[in-house]
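Just one protein chain is left out here, and the rest sit where they should.
What follows is chain A.
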Amino acid sequence: MIRFLPFAIFILLFILESLFVELFPVRFLTDGHILVPRFLLAGILLLTIYGTKKQGIWYGLLFGLTFDIVYTEVIGIYLFMFPLTAYFVSKLMKILQTNIIISTLVVLLGIAVLEVLVYEMNYLIHITGMPFLQFVNLRLLPTLIINFIFLIIFVYPLKKQFEKISEQIA
């Protein structure tokens, strides 16, 4: 049963992201800034760090594909990006030591990398025409802040769960 716990957690995060953009009172707080919740990716990266790399990449593939089909209708971008970021993070964690502060920062870095790469791709296929500087100011920085807040709250419980899972499996 416990094998499927990450699956359940990711489904919840998947729905949470959509609820967040629906219900968050954007107008009052953000004049023109765009906050993008990347809770699902944060979860997947934490699984890569505290669980196994293999798990992280497979869940990245699965949920990247679902994300593409359900939300963007351009198949391929997140399907490719989620596993790539997970792989990148797992390589990085080999050099760094795994404590909770460093892993939070690494997950944030992963989110930043994903945002920039997705921006570049969307720029390439003309879904957006936003100049890079505007992108950094309007999207990247607010996004990192909101995800940082999410991580502060959820990094510890998620870490606990994922460590438990990897112990059980091992």
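As a convention for this text, a contact is a pair of C-beta atoms (placed from the backbone, for glycine too) under 8 Å apart; a residue touches a chain by one contact, two chains touch by 3 or more; residues count from 1.
Simple rule for what comes next: contacts and distances are computed from a predicted model.
Selecting from "Electron transfer flavoprotein subunit beta", "Sugar ABC transporter permease", "HprK-related kinase A" or "Cell shape-determining protein MreC", the unshown chain of this assembly corresponds to "Cell shape-determining protein MreC" (UniProt protein name).
Residue A:I75 is the one among A:I2, A:I75, A:I149 or A:I169 that touches the chain not shown. Against the chain not shown here, chain A presents residues 11, 14-15, 17-23, 26-27, 32, 34, 36-38, 66-67, 69-80, 118-119, 121-122, 125-130, 134, 138-139.
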